[in-house]
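Certain chains of the assembly are absent from this excerpt, and the rest are unmoved.
Every chain is named by a letter (A, B and C) in the order it is written, and numbering of its residues begins at 1.
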Amino acid sequence: MILRIDRLQTELPPPSDPDPAGAAAVQELMGGKFGEMSTLMNYTFQSFNYRYRQGTRPFYDLIANIAAEEYGHIELVAATINTMLTGAGGAGDSTAPDDALSGVKDEAYKQHYLFGGKGALPADSHGKPWNGSYVHSSGDLVEDLTHNYFLETGARSGKLRVYEMCSHPAARALTGYLLVRGGVHQVAYARALENLTGADMSKLFPSPRIPTAKIPECQPHIERGEHLKLYRFSPNDFREIVAVFNGQHPETGEALTVIDEAPEGFPPVDLPPQTDVFAPDYAPEEISEIAQKLRKAAGLPDKVTGVVANDGDGLVDKVKEKLS
Amino acid sequence: MILRIDRLQTELPPPSDPDPAGAAAVQELMGGKFGEMSTLMNYTFQSFNYRYRQGTRPFYDLIANIAAEEYGHIELVAATINTMLTGAGGAGDSTAPDDALSGVKDEAYKQHYLFGGKGALPADSHGKPWNGSYVHSSGDLVEDLTHNYFLETGARSGKLRVYEMCSHPAARALTGYLLVRGGVHQVAYARALENLTGADMSKLFPSPRIPTAKIPECQPHIERGEHLKLYRFSPNDFREIVAVFNGQHPETGEALTVIDEAPEGFPPVDLPPQTDVFAPDYAPEEISEIAQKLRKAAGLPDKVTGVVANDGDGLVDKVKEKLS
Amino acid sequence: MILRIDRLQTELPPPSDPDPAGAAAVQELMGGKFGEMSTLMNYTFQSFNYRYRQGTRPFYDLIANIAAEEYGHIELVAATINTMLTGAGGAGDSTAPDDALSGVKDEAYKQHYLFGGKGALPADSHGKPWNGSYVHSSGDLVEDLTHNYFLETGARSGKLRVYEMCSHPAARALTGYLLVRGGVHQVAYARALENLTGADMSKLFPSPRIPTAKIPECQPHIERGEHLKLYRFSPNDFREIVAVFNGQHPETGEALTVIDEAPEGFPPVDLPPQTDVFAPDYAPEEISEIAQKLRKAAGLPDKVTGVVANDGDGLVDKVKEKLS
């Protein structure tokens, strides 16, 4: 089971200039073979299928716990894509059902508009849906850890390349963060293999051979030591990861540490409606009104209980105003 | 972000007679078009892509919160498949690398053994991988809710049919539980649509038109009122679901209620190694020994910290004994 | 546009002993690469995309008209599968939601029961969905005709092999008919190529090299000359096929002829409900009652206007009786 916390693992900027082609590139980090859907689902299935947990608990705890962190990664990638698509396609003053999407007719990634609602799709940068053949759950612990080490290597490669392709602030905030955290997982699986077999994999780092430290957007995270920490994403479980995630970081020699609770996180930006794709509606103020009535009837306070990063922006009022 | 709790939403029986063909059928509830991967990922992506959250909070909270519950459903389906496959394929006393899998050569679902390790795959009952084209996230709230109502209808249909096909105790425990909980989600989306539009969908229930009450394995859950409750799967968020999930159950007229915390759950059964598929190893006692050393070095207590349903069974000792 | 006629192109027997494994084999003729979905969609798209129709009318008419006949072929394959699945899975007296499908748990083709309702799926004999990559519509007339000749060759091969695998009366009636009609299409495309280029392809027949005349179930159709006729499936169009479909049958030397209207066809058998898969309902008599009320309110006659092969069987009454 999970408990869901409505916060992001890192802070993302609010929408600025839309970047449809960049959003298409970021899709590779969502639904590509080495995207976050893959890391999430690989570790999730491996943990579900893990046999003999009590006898080999630290390894189970490690995989299950990293799986939990990955959920937050697909959430971040989705938020980034939504941010980059906000405002895309606009044809000046035209509104639906006019030619309000004519501005993105030349984009290759048409399903962002025709099938989705300027949101993330579980698909790669060409629109090919993520599929379950990307999941490797052999049951064999050494084999699965070897896979996971490789998967994180490929994922790091993908993140670096998206970084190089996309300079949109949201894409950069995303990849800066994911490179650091993905790096931790890469180390974690290498450490698990080393602890389990006695191999020495430290010389394989970094792979690809660009030190994360060279990337400006990684700096704030490195300065906070995020490249060394494994958070425990559970109220009470997965306490035995300390038996595996330990020793030195293969690149820096610093001590790897386990943090006994999840990071606090950041409230997400509440993104504005996109009426040209009817998200959440052609006339969002109408469903907002209905929502307010339902809230009142249920005895909820006037102030919305949810926490978002841009409360002060008065998005609700702005939308009502603009759309009225 | 999520926190993961290492417990199952309902209790599953320990392994009994293996049921490979039944496990193949249960895969439809995992990776089929109407399986739990689909419900999980549909609501997850819809919540990720949800715009104008503050203005329409109750609907966002509803979708995001049900998404959280669905994670527990794929976990249950996986646990069921693992349970049903435990012991499958055995050829008497033979062990790997003998003909230890000859007993399942005639099974159609060969990838349970050749590709996975007698565990669940993100695939349907024919082995076709789940894929992202099963996810509908249009951005349009009414459209997405309509989809979700339909998806739960199709999912209920699938569960009923797996129930009829599989009498294995784990499959029955699973489907008995999922029928009740899926029914709640079906009602929740209908109520959301009704509250949002004014339509009256109550006469569509039950769909398929078999009352859940007719199914013996649903009884214990119905008696506890599980068919009426929506749990809030978050420490602090998604408080506004009460504004949408309310009124009467369309079949029984009982009051729908929101429970302000997640259910307590049940510890999972720790399933025994399957050495014929090297899960978690050809010689699990060896990696167990390594694990114990690592645990000790990390200062962990002698008693494993994880909680499983069958601690008392002495699985660890049994395995060591049998395999030594 | 099309007009639909609720009759089958050939007569199929009523359900007898169910044959689930045979029905799975017949799926290859539906959604396999060389199944009827492929012939239908290849010729349909080629006709839709056909340019310069007036200048080269006879070839357009030929392709468009054969496309129309193929619709009747997917209908026949579907009817056959439904017939062979009728009664499958029954566990004696048990009814849904009991273990009414336990009898087909060992079938490889589980989606006939879990996803479909004992009906045909647009998928092949392994459950792989038919897909549009099986369609070849290059625009180049000689190339498309070459493709079509090859496609019919592969389709004939598939039909022969299903024939050899399945002795169920419905499968035999189907393949006996399709072999004769598919043979006509194979000849038609060869004739088109010959007329267009001057090549002589007659020595390629039969391919595979088993004469249709050797197959008992083809005899009645051959005796009626069905191996020589191309029907015109249109009230007023496609009159110029005579310019292409002419000359001698490559195997027998008999004259090929165009029939200026569609065959009369045969009423379909009305197949009984399968309540274990809720088709059309768990309690079909209830929706029948609703239907009767709606019919009366609409001023329809008491006697159902649709024509089926087994009116006299009193299926409606039987079902009511059995289910009441």
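In the analysis below, contacts are C-beta pairs under 8 Å (C-beta built on N, C-alpha and C of every residue); 3 or more make two chains touch, one makes a residue touch a chain.
Small disclaimer: the values here were computed from a predicted structure and weren't measured.
Peer 1: Out of the whole homomeric complex, 3 chains are present here; how many copies are there altogether?
Peer 2: If we count all chains in the complex, we get 6 identical copies.
Everything that follows uses one rule, which is that only the chains that are shown with their structure count from here on.
Peer 1: Quick check of your reading of the touch definition: is the inter-chain graph here a line, ring, star, complete or other?
Peer 2: Looks like a simple chain-to-chain line, open at both ends.
Peer 1: How would the chain A/chain B interface be labelled, same or different, where same requires over half of its residue numbers to be shared?
Peer 2: Same; most numbers are used by both chain A and chain B.
Peer 1: Can you give the whole-Å distance between the Cα centres of chain B and chain C?
Peer 2: So the centroids are 39 Å from each other.
Peer 1: Between chain A and chain C, what's the gap in Å when you average each chain's C-alpha atoms?
Peer 2: The separation of the two C-alpha centroids amounts to 48 Å.
Peer 1: Provide the residue numbers of chain A that touch chain B in the complex, in ascending order.
Peer 2: Where chain A meets chain B, its residues are 1-9, 31, 37, 41, 44-45, 48-61, 64-65, 67-68, 71-72, 74-75, 78-79, 82, 115-123, 129-133, 135, 137-143, 195-196, 233-240, 242-244, 246, 262-263, 265, 270-274, 277-281, 284-285, 287-288, 290-291, 294-295, 297-300, 304-308, 311, 315-316, 319.
Peer 1: Where on chain C is chain B touching in the complex?
Peer 2: It comes out as residues 89, 96-102, 104-106, 108-111, 113-115, 126-128, 276-278, 281-283, 286.
Peer 1: Over in the complex, which chain B residues touch chain C? Could you list them?
Peer 2: Against chain C, the touching part of chain B is residues 21-22, 24-25, 28, 32-34, 108, 124-126, 128, 157-158, 160-167, 208-210, 214-215.
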